[in-house]
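Before anything else, here's the structure in question.
Missing here: one protein chain of the complex. Every other protein chain is in place.
And then subunit A:
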Amino acid sequence: MIEFRSVRKQYDDGTVAVQELSLTVPVGTITVLVGPSGCGKTTLLRMVNRMIEPSSGAVLVDGDDVRDSEPAGLRRGIGYVIQQAGLFPHRTVRDNVATVPRLFGHSRRDARRRAEGLLERVGLPAELRKRYPVQLSGGQQQRVGVARALAADPPVLLMDEPFSAVDPVVREGLQDELLRLQGELGKTVLFVTHDIDEAVKLGENVAVLRQGGYLAQYAPPEQLLAEPADDFVTSFVGRDRGYRRLSFVASDGLVPGSVDTVRIGDTSADVPSRAEWVLVLDPHDRPRGWLPPGAPIHGQLTEDQLIAGGSLYTSGAPLRGALDAALSAPSGLGVVVDEDGVHLGVVTARQVLDILESRRHPAVAEGATQ
């Protein structure tokens, strides 16, 4: 557990970066600090490992005031990942990860063995171990940064915009990877970002900070989106918050409907009535694309005659995926699949909206279906 008790930070030049702020980060969870540039996120984060000392107030880690620990020793027990990964350019990937075990006095061999285990854990291919950081992509460097922070198995992990320098696709992969790792490791993570989407995706709790180092709201993400505390939080979580909120809405009651299907390789004779969109599957029943109403088929059906499909909705996932699947499909029919990607049916945007509506007015909806 990390506890900020009325911490305040005023820099020598008079800038007040953090204003009398209290916050408790529960054990074994990811807590995100989010806010615009300069609102004191990094300052707050660095108070935990004493890279910055608060002007007043105290920071406690597992009940102990960090001021009672010698800084270097304290830091070895707290993982830290920074934006550009901050890898040591003169050390191989493996030796970068072995840094903290070496500082703890482990032999080079033990430290390297531990490093290799961790690199495997964060999904870095084994052949990259002996490379230098310049020889890695940005995303790979971030993985190494995470492995290095975890190398001494610290209970607490501090992450300062660790994924902000990589492109959106890689970032999403890294986020998923972090969630997976966290599922295995259960660290107490304090994660800084200025991206509200990232905050909402990763955080079990999200602290929104406002310019000048004020805590605007501290809540689980679904509550943040549903009930922003004030105008600042409302504008910060953005215009799409209604849509984003669907990420937290369960899909109970969403029943996929059926749709006409054909398989790749079928001929025109096999294709049913052509007044509607037809979903095209591969031999394993996985969706490949759509045939528009009335489109002629010449000989056997091949991939190049299809219109690409929208996103796929995995049955049981939150409603956001279902709505997106429906909105992104050319047919307006969101394709529902199971975990293996096998087609189960389709949903429409109308179905999703009806479910939302029925949750808002349970009695009316029940009356309507009876």
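Structure notes:
To be clear about the criterion, contacts are C-beta pairs under 8 Å (C-beta built on N, C-alpha and C of every residue); 3 or more make two chains touch, one makes a residue touch a chain; residues count from 1.
We adopt the following convention: contacts and distances are computed from a predicted model.
The UniProt record for the undisplayed chain lists the protein name "Osmoprotectant transport system permease protein", from the options "Osmoprotectant transport system permease protein", "Pyrroloquinoline quinone biosynthesis peptide chaperone PqqD", "Sporulation initiation inhibitor Soj" or "Acetyl-coenzyme A carboxylase carboxyl transferase subunit alpha". The residue touching the chain not shown here, chosen from A:N49, A:Q217 or A:Q351, is A:N49.
Checked against the hidden chain, the listed residues A:Q19, A:Q84 or A:T261 yield one contact partner: A:Q84. Only one of A:R131, A:R263 or A:R286 touches the chain withheld from this view, namely A:R131. Those residues of subunit A that touch the chain absent from the view are 49, 51, 72-77, 80, 82-91, 99-100, 103, 131-132, 134-135, 148, 158.
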